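The other protein chains are all here in position, but one chain of the complex has been omitted.
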Amino acid sequence: MSETLTAVVTGSVLLGGLAGLVAYVTLLERKFAARMQSRIGPYRVGPHGLLQPIADGVKLLLKEDIVPAAADRPVFNLAPVIFVIPCLLIFATIPFAPGLGVADLNIGILFFLAVSSMEIVGLFMAGWGSNNKYALLSAMRAVNQIISYDLPFILAALVPVMLAGSLKLSAIAEAQSGLWFVFYPVIGQLAFLAYLVSSVAAENRVPFDILEAESELVAGFRVEYSGMKFAIIQLGEYAHILGTSFLGALLFLGAWSGPGPAWLGPVWFLGKALGVFLVLTWVRWSFLRIRVDQILAISWKLLLPLTLLLVMITAVVVVWRSPGGF
Amino acid sequence: MASDGRRHGLVGESMDLASAVFRAMRMTFVNFFRTPVTVHYPDVERAYPDRYRGLLALAYDKDTGEEACIGCRLCEFVCPPAVIKVEMLKGEKRNYAKTFTLELYACEFCELCVQVCPTDAIIMMKSFDLATADRRDMLLDKDRLHAIGLAHEASWATGNLLRDMQAPPRKAPGPGPGAAAGGGA
Partner (left out) sequence: MTADEARARARAVVDYTGAERLTMNMGPQHPSAHGVFRAILTLEGEEVVAVDAVIGYLHRCHEKLAETLTYAQYPSIASKTDYVAAMTSELAYVMAAERLGAVEVPKRAQYLRVLVAELQRVASHCLWLGTWCMDMGGALGGGATIFLYCIRERELVLDLFESLVGARLLYGFHQVGGTRYDIPAGWTAQCRTTIDLIETRLLEYEQMLEGNAFFHMRTRGVGVISRELAESVGVCGPLLRGSGVAYDIRRAEPYSSYEDFQFAVPVESAGDCFARYCVRMVEFRESIRIVRQVLDGLPEGPISSKPGLKSVAQVRIPKGETYARVEGARGEVGCYLVADGSAKPYRMKWRGASFSNLAVLPHILPGHKVADVVAIMGSVDPVFGEVDR
C-alpha cells in the first residue's frame, strides 16, 4: 500500500516539478543563446526576465485555440496529448537519488528508450491531423529521422549498460561511484559523444531540426497549433530534452555522485543534467541545419557503424576485464 | 584538407565533422564573453549623431524671437511625398505662415524641406519618439511643430548650413565653407 502511495505522491510531485523545471529551462536556454548572440535575452518581465516563463504560460493559456476548418479534428486535438505523455513518462524510471524515484524498474533503461521513441506517434498525428502541407512534410521527415537516430542513440546508451552490467538505472548509477563512465578510457568519451550527437538528432534540434525547419516548413508539424495545445507540445519537447539530459548525466556522469553530504545528490544530478542540456543548447545555436538526405546519410553511414563498432569493442573489453575473461 | 575541402571515408568524414563542431562552437563561445550590444531602449537612449534626421519642427528666429517661418511654401513644393501644406499670411514687414501642417505619418525624413528653407525655420530634431496609437496625433499643425522644436534637441542641419556645405560651384577652388565644419561639434 505504502509503495503505491509513494509512487503516486512522487509521481505528482515529479510532474509539478517537471512543469516548473521545463518553464525555467526555456528561460535558461533563451538567456544562454542570447549571450552567445551578443544579446541579453528576456529582461523586462521581473528582474532579469525571471518571470518571463510565467508570463509566457499565461499568454499561451489565454490565447485563442484555433482548429483549422479542414483539420482532422480528433487526431488534431489528441496529438498534443499523445505527444506529451511519453515525454513525461520517461521521467518515471529515473532515480534522482538512491531510492528516490517513481519506479526503479529493473529494465529501467529499456523502458526509457522504448517510451521515448513513442513521441513519434504524437508527432506524426500532429502533422497528419493539421491537414497542412508543411506539417505533412515535416511529419514525414520526423518519421525518417527519428527512426534513423534512435538506433545510434540506443547503441550509445548500451555502452554504459554493458560496462555496468545492468539495465537497472540505479545500478548503473551505483556502478559509477568509483569512475564515471565518461572517464572510462576511450570507450567512455566516444560513447558520450555518440550519445550527445544522437540525442541532438532525436530531439530534433539544430543541426538536425529538419522537422521544425522554420525557414523551409514554417514551423513544421506544429504550424497549425496555437494557445495551450502549442504550449503542451512545447512542454513535451523540452521535457524530452531534459529527460535525455538526465539520462546522459546518469549514464555517463555518475548521476548523483559528487562531493558533499548525501542530500546534495539530487542537486548534483540536476546540475549535471543541466550541464548536458547546455551543451546540447550550445550545439544548437552554433550550427546550420543540414538537409534531410544528409541527415540520413550521417546516421546510417557514419553514426550507426561507429556506434556498432563501439558496442562490439565494449563487449570485448568487458569480457576481457571480467574475472573469468580471456 | 582535400582540394574540395572535404575528406572522404569513415574516418575522414568523422574528422571533418569533429573539426566543424569544434570551430563553430569555439566562435559562439568567444562571443559568449563579449559584452552584449543591446541598448535598453526606453530606459537608456543611445547617443544620436549631430546630423540625426528625426522629428520635424519649426524654429523661432534667434535674434527677434519671432517665428522664423515666412510661409514661402518652398518646402511644400519640394517635399517628395507631399506631406507639407502651408498657407501664407502677408504681413507688413514680413510674411508669416497662416497654417503649417505636416503629415508626419507619410514623411520619409529626406531633409529636403530643411535644405530649401531660406530662413532656417524648419529643422529636424535628434529624436524620433512620437509613437502613438492614433494616426491623427501625427498630423502636426504649426503649434505642435513649434512645441516639438522646444521640447527636443535640434540636430545640426539648417537650410543655410546645408547649402553652405554643398559648396557653391563658381567659387575659387578650395575647401568649401562647410567642408570640415559639418556637424563636427
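Letters are used for the chains, namely A and B, taken in the order the chains are written, and counting of residues starts over at 1 for each.
Here is the rule we go by: a contact is a pair of C-beta atoms (placed from the backbone, for glycine too) under 8 Å apart; a residue touches a chain by one contact, two chains touch by 3 or more.
The structure displayed is predicted, hence computed values, not measured ones.
Touching the chain that is not shown, out of A:N106, A:Q294 or A:S322: A:Q294 (per the contact rule at the top). Of A:L100, A:L167, A:V218 or A:L264, it is A:V218 that touches the chain left out of the display.
Across A:L21, A:V206 or A:A249, the residue that sits in touch with the chain not pictured is A:V206.
In the full complex, chain B makes contact with the omitted chain through residues 4-6, 13, 16-17, 19-20, 23-24, 26-28, 30-31, 37, 48-53, 74, 77-78, 80, 108-112, 115-116, 118, 124, 155, 157, 162-169, 171, 173-176, 178-184. Contact between chain A and the unshown chain involves residues 33, 36-39, 133-134, 137, 141, 205-207, 209-210, 212-218, 284-294.
Note that only the chains that are shown with their structure count from here on.
With each centre defined as the average position of its C-alpha atoms, the distance from chain A to chain B rounds to 49 Å. Taken together, the chain B residues at the contact with chain A in this complex read 10, 13-14, 17, 20-21, 24-25, 27-29, 31-32, 34-38, 40.
Taken in their complex, chain A has these residues touching chain B: 34-40, 43, 282-283, 285-287, 298, 301-302, 305-306.
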